[in-house]
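Removed: one protein chain of the complex. Kept in place: all other protein chains.
Chain nomenclature is as follows: A and B, assigned in order of appearance, with residue numbering initiated at 1 for each chain independently.
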Amino acid sequence: MKLYERLMTIDRRIIYGILLGVVTLPLIFPSVVKVTPMSPVEKLFTAVDNTTNDKALILDCSYSPQIKAEVEPMAIAVLRHAFKTRKKILVLSLYVEMIGLATRAINQVVEEFNSNAQTYEDSLIYGRDYVFLGWQPPPIVPMLGMGESISNIYVVDYYGNQTDTLQMMERIRNYNDISILVALSGSRIPISWVAYAQNRYGLAVGVGCTAVSGADFYPYYQTGQFTGLMVGMKGAAEYEELVEANYGVKGRRVASEAMLSLTYAHLAIILFIVIGNIGFFLHRRRK
Amino acid sequence: MKKTIPLTLIFIAGLLGVISFVIPHPSYQVYDEWIRNDLLRVLSAFAVVLALGSLLRVHFDKIKRKRKNWQFSWLLLIAFGGSAVVGLFGGVAADGVLPTAVGSFQFDIQTLYENIVIPLASSMFALLAFFMASAAYRAFRVRSMEATLLLVAAFIVMVGVLPMGYSISKHLPGFVQWILNVPNVAGQRGIVFGIALGVVATSLKIILGIERAWLGGGE
Partner (left out) sequence: MITILLCALVGLAPPTDIRVFDAPSDGGGVIVVEWNLSADDASIDGYDIYRSDNGIDFSKVGFIGKSRSSYSDQTEDGVVYQYKVAAVSDTLLAFSEPSTEIASEASWINVGKINIYIAMVIFGGLILYFIYHARRGKKLFIRKIAGLQAIDDAVGRATEMGKPILYTLGLGYIEDIATIASLNILGEVAKKTAQYDTKLIVPNADPIVYTVAREIVKESYTKVGRPDAYDPDSVFFLAREQMAYAAGIDGIMTRERPATNFLVGYFAAESLVLAETGAATGAIQIAGTDALAQLPFFVTACDYTLIGEELYAASAYISKRPLLLGAIKGEDWAKVIIAAALIVASVIGLLSRFPILNLFQ
C-alpha cells in the first residue's frame, strides 16, 4: 500500500481509539480551562445580571437526560449567578421526565450556597429567594397562561405549597414582573417561548442549547428574538467563566473542565482532516 | 373505486382543515377539534396494535426459522412482555395492582425507564462524537472550489470556538460569530423559504388528488 493510500484510508477503529483517548483522558484528570466569553453568552449574562429587585427570572429546565452533560452545567451556572446576585428565580420544566433533572440542579446549587451561609439572611430560603413551579402540561398552557397570572397556572408549586402564599410571589404575578426567561432545551421549545410568550407578552427569552441544535437557533438570535444564546459545552463554560470572573463564585465547573477534552477532540478531528487531505493531495499529484 | 374513496376523503379532510383556519366560531371548531384530537387518537390506537403485532410477528418468525442471530429475538420478546406487564399492572407511579418493588429493589416502569432506557439512549447519543470524527475525516477533502471553501469555513469555526481561539487572534472568535450569524443564517433562510413553499405546494397537490404516489402511484 502506498503512503498516500494509507493516509487516505485510516481505519475507522484507529480514529475511534484516538478520539476515545483524547476525550476521556482529560476527563479522568480534570482541570479548568479559561475561555473567552463570546457575545451571545455575554448578552445573556448581562440580561440576567440586569434583573432588578422588583423582578424575577424564570429558568426553564426542559432538557432530557440524553443531553444532560451539555445542558446541566448551564442550569448550574445560571443558578449560581442568580443566587450570588440575589436575583429572585422561578424554575420550571415543561415535561414531566425532566423534573428530576431540574430538582437535581436546584438542590446542588442551593446546597453549595447554604453550606457556606453564616446567617439566615445569607441563606437561600425556599419561597423567599427561589420557587420551583414544577410541571404543568401541555407546554402551551404555562407559556400563554403565565402572561396573565403565574399563580393561576401553577396554583400549587412542585412541593404542594399554594403558590400565591409564597413570600416571593407577592410581587411576581405575570410576565410583567419577569426580566428574562432562560430556556434550556435540546428541542424546539425555545422557539415556542418566542412564538407564544414573546410575541404576545413581550417576554425576553434567552437560550441554552446543545451544540448540534445551535445552528438552528442562530437565525432567532440574529433577529434579537433571543436575547442571548449559550451553545453547547463551550457556551456553558463561557457562562461559568463570566460567573466566576465577575462574582468569584467557587464551585465545580463541569463545562470548563470538559474544555480540554473538547479542545483535544477538535484538534484530533482537524489533524485527521489534514492527514486525509495530504494523502489526497499526494494522490492527485501522482495522477 | 379503490382510489376514489381515499381521494374524496382526503379532499374533504383537507378542505375542513383549511376552513378551520378561516372560521374561529366554536360551532365549527368543535368538529375540527374532534377530527384532530379524538378521531386521530382512535386511529393511532388501532395503528399501535397493528405495529406491535408486526414487531412480534417478525421476531416469532425469526425464532421459528432460526434466522441469523435469532437468539436475540427471545431477548426482545422477554423485554417486551416484561415491560408490558409492569407498565400495565404496576401503574405509572407504582400504584397498580402488581407490586413493583421487592425490598429496596424497585422495578416500576419509571425506574426501568430511568435505569435502562436512558443510559442506553445516552450511549447511542454519545456515539455521535466518534461518528463525527470519522465522517469528517472521510468527507472533508479539497476536491473542488466549493469543497475547499467548506473546509476553510469548517476549520475557522472549529478552531475559533475552542478556548485557544482567542489566543490565536483576538478577532477570530468574532469572525466565527459572523460566519454563524450571517452566511449560516442566510443559507438557512433560503432553505426554509423553499421548504415552506414546498409544504404549501405538496399539501395542495395532495388535497387536490394530483399527488397520489402515496396511494401506490398511477394516474
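Following the convention adopted for this analysis, contacts are C-beta pairs under 8 Å (C-beta built on N, C-alpha and C of every residue); 3 or more make two chains touch, one makes a residue touch a chain.
Only a predicted model underlies this, so the values are computations on that prediction, with no experimental measurement involved.
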Handout entry: Among B:Ile78, B:Ile168 or B:Val199, residue touching the chain not depicted
Key = B:Val199
Problem - Hidden partner chain, touching residue among B:Thr8, B:Ser44 or B:Ser167 - result: B:Ser44
Handout entry: Residue among B:Leu39, B:Val58, B:Ala101 or B:Leu149 that touches the chain left out of view
Key = B:Val58
Completion exercise
Contact residues on chain A toward the hidden chain run 12, 66, 148-149, 171, 173-174, 176-177, 212-213, 215-216
Practice task
Could I get the residues of chain B that touch the absent chain, sorted low to high?
Solution key: 21-27, 29, 43-44, 47-48, 50-52, 54-55, 57-58, 61, 68-69, 117, 120-121, 124-125, 127-128, 131-132, 134-136, 138-140, 188, 191-195, 197-206, 210-211, 213-219
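As a working rule, only the chains that are shown with their structure count from here on.
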Fill in the blank from the handout: Residue positions on chain B within touch of chain A in the complex are 113-114, 118, 121-122, 125, 128-130, 132-134, 136-138, 140-143, 151, 155, 158-159, 161-166, 173-174, 176-177, 180-182, 184-185, 188-189
Problem - Complex interface listing, chain A residues touching chain B - result: 10, 12, 15-16, 19-20, 23, 33-36, 38-40, 65-68, 97, 100, 212, 214-216, 218-219, 221-222, 234, 237, 259, 262-263, 265-270, 272-273, 275-277, 280-281
